[in-house]
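Read through the structure below, which is laid out as structure tokens, and then see the notes.
Removed: one protein chain of the complex. Kept in place: all other protein chains.
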Amino acid sequence: MTTLISYTIFFASVLMLVALGGCFSEHSGVINLGLEGVMVFGALGGALGMRYADLPPFVMVVCCVLMAVLFGMLYSLLLAVAAINFKADQTLVGTAMNLLGTAAATVIVKALNMAADPNNTSSEIVYVVPKKFFMVNFMGFEISYLMLLAVVLLVISYLVLYRTRFGLRLQACGEHPQAAASVGINVFRMRYAGVLISGFLGGLGGLMYILGGVSQWKFEVGVAGFGFLSLAVMIFGQWKPLRIAAVALLFGLFRSLSNTYNGFPFLVELNLPGSVYNMLPYIVSLVVLALTSKNSHAPKAEGIPYDKGMR
Amino acid sequence: MSEYAIEMLHITKRFPGIIANDDVTLQLRKGEIHALLGENGAGKSTLMSVLFGLYQAEEGEIRKDGKVVHITSPNVANDLGIGMVHQHFKLVECFTVLDNIILGVETTKGPFLEKTEARKKVMALSEKYGLQVDPDAKIEDITVGMQQRTEILKMLYRDNEILIFDEPTAVLTPQEIEELMVIMKNLAAEGKSILFISHKLNEILEVSDRCTVLRKGKYIGTVDTKDSTAESLSAMMVGRSVNFHVEKQPCHPGDTVLSVRNMSVASKAHKKMAVNNVSLDVRAGEIVCIAGIDGNGQTEFVYGLSGLEPLASGTIMLNGKDITRSSIRQKSIGGMSHIPEDRHKHGLVLDYSLEDNIILQNYFEPRFTKHGFLQRRAIREYAEKLIEQYDVRSGQGPITAARAMSGGNQQKAIVAREIDRGPELLIAVQPTRGLDVGAIEYIHKQIVAQRDAGKAVLLVSLELDEVMDVSDRILVMYEGEIVGEFDPKTTTVEELGLYMAGAKRATEESDLYLAGAKRKEM
Partner (left out) sequence: MQGKENKKTSFFSIPWVQTITASLICILLGLLIGFIALLIINPENAWDGIVTVLKNFWNYKQATKQVKYFGQTLVKMVPLLMCSLSVLFAYKVGLFNIGVAGQYVIGAGASLYCALGLGMPWWVCLMAAMVFGAVWGAIPGILKAYRNVNEVISGIMLNWIGLYLINTILTQVKNPTGKDTFTVASKNPSALIPSLGLGSLFNNEKTVTIAIPLAIIIAVAVWVLLSKTRLGYELKATGLNKNAAMYCGMREKFNIILTTAIAGALAALGAAMLFLTDSMQWECTQSSVPAMGFNGIAAAFLGGLNPIGTIFSAYFIQHITEGGAQLTKLGYFSQISDFISSFIIYLCAFVLFFRGIMNRKPGDRAGRSKKGGKKA
């Protein structure tokens, strides 16, 4: 039971962070389908930090988080440039970014591994010791600093989106960019901000993902669809931070069942193949989408490039 | 001090292949209401976009209070005190009225928004100018009139001195138009300078002090409104005296072609019915016109008739056959032609060639499709025939992309397609919207020719002039219901206006649709 709870919380925080990232991007009017790639790059940034930095524990954690966030943001610039400046098809860019994320991260890690040892052609980064720095004992639970950070970021996201000037303007750009521009808001800049925030949160989510359970990461495998699942969380959460958090918990629960169903006698008795639990979150989101898409609260202008001349 | 608030001198703005503004001069005095008159495509919107910083002019200069200014973005325009109510409102639908007003000039306390002061100021302004709004209502829930008042408050909240109204009356009811005129006069009396863009002569005559006229991007002149008449202004606008009247013979209606009984269509925007229990007949050889202000269910009525929207209730008979449950294709084959309201949304596949658009309604006929393959040669011949017959002009003939054609020629292509099918019933929804005078005349002639050929025509129009000139019988639609039936020869525009605004309605509703039938019996 405790494993189920801790897995649930772990998956939920990753999903929530990344979904919040998607949420900021979409509220600015850009669909970030490349979150999967952003996560990989965030994970890469953090892993490189853990591998090369040699710092006292807390500084180390801060440094790795900064690396992850920085990599995520830099990588999301690929989307920003293409979608905002060049008015490219956002779906295509996102798809390319997901492929490129894994391919580029693999190339980088392999190159680094080979540079260190010509015979090491793996795409793995090992971080047994630094990983421990992230863990903190909280009311008897061994949890990661990042989970606390995730909760803080949830609160901040909510406040930023609904209580600040920036949030109001960001949403205006995603709903009606022409209206925003007509009152002097720089739509391009706001959309850049939205995409960069998604890179920030997505990158952090990526780092968090590879810190769950394991102490080394093979970059060839990517992040197993978590970026996509986060998009489903965001849609199911109707682009609202608090709902996203709730949905993330639900999806986290489904996802964690696949790791822990062996511990539940009644689930074992059902004698379902393990893959059913793997499929479960995706099936649930598909069904949920089918039931809720008719009255979606998606930002009205998302996915549509903003063109100054168009009125 | 200069006597002018804003001067736009010798403005020239080019787009590739077209000169949108050619040496245009416009001088706005302080405290005046200055009308800018011109047909669609005359360059009014471009000129205002230049003033508002959305476009940069290639030549000419803009002066504010006599000093040259460079308006490089809407921000600069805002800083100079220039505000604009756009024709299509620039409001965020899911925001509240207050949020829309403060957007871009928000006040904050620490990191967070602080709206108390803003709310006070908005309420004060609303009181001062009689601009009633509910600051906490969401835009998507309020009326068009209140949305427009929100837009005006947006300008006033920013302390703008120069207010631009871009075609502000197009979406309003006559009563709301009256209110707007009063508001504009109040604003001018308070010292605001107002630019009023319109192509409606009576409104310009009523409210403005002076009027600048554009035609095809060129500056024609500026006149004092009090010395002008509708005729003199329209001559300036069009460049010749226009025969507003459509030549036509008296009508000789025959058998009933279309018969609608108790039709209701659900609304997408709200819970009420968009079309509520409408019954009407259209006979062969007559033009029946549905008049009304935009958004009173005309669109939904036609959608229901053609099959684009499902009916909530009611029956439709075409030539005595019940077609209530027929598919769009069956109705079309059964003799219903439809010139749609929105030619870009429904009427054309813009990225298809002209010829492919011309066969849109009959590509499946054996002459164009054999064994599942398109017969390109037959299609080309047919398209060339129609292009010539209906004088559809385009760069490359049948292979021109529809997107590359002018609005008038796009509409002509649709008219050609719908008429050439030889329909029993022609439904034409705002067939002349956004077209220049020549194209309007042409399309009116075609519609009358259909009537004279014994077809039934159902015309839906928002333009009262068109309603009065073209139709043989007028039905007024208000809030989804037919509220009156009129003979254009005996009724007046004023009378229609009262019905359109819901101020009057026929008492015996049940008699309405029978009126046609009764007349036939007599």
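Quick notes on this structure:
Per-chain residue numbering starts at 1, and chain names A and B are given in the order in which the chains are listed.
FYI, contacts are C-beta pairs under 8 Å (C-beta built on N, C-alpha and C of every residue); 3 or more make two chains touch, one makes a residue touch a chain.
Bear in mind that the values here come from a model prediction, so they are computed numbers and not experimental data.
From the set A:M114, A:V128, A:V155 or A:V268, the residue in touch with the chain omitted from the display is A:M114, counting the whole complex.
Taking the complete complex into account, B:H338 is the one of B:K115, B:H338 or B:R473 that touches the chain left out. Of B:N100, B:N296 or B:Q361, it is B:Q361 that touches the chain left out of the display.
The chain omitted from view is touched by exactly one of B:A124, B:V349, B:A453 or B:V493, namely B:V349. Where chain B meets the chain that is not shown, the touching residues are 15-18, 306, 308, 327-332, 338, 340, 344-352, 356, 360-361, 363-364, 369, 372-374, 395-399, 401, 403-404, 406-407, 410, 434. In the full complex, chain A makes contact with the omitted chain through residues 33, 78, 82, 86-89, 91-93, 95-100, 102-104, 106-107, 110-111, 114-115, 118, 121, 123, 220-222, 224-225, 228, 231-232, 235, 273, 275-276, 278-279, 282-283, 285-286, 289-291, 293-294, 296, 307, 309-310.
Throughout what follows, only the chains that are shown with their structure count from here on.
On chain A, the positions that touch chain B within their shared complex are 159, 163-165, 168-169, 171-172, 175-176, 178-185, 297, 300, 308-309, 311.
Only residues 45, 49, 52, 54-55, 73-75, 78, 84, 86, 88-95, 99-100, 103-106, 108, 111-113, 154 of chain B touch chain A when the two sit together in their complex.
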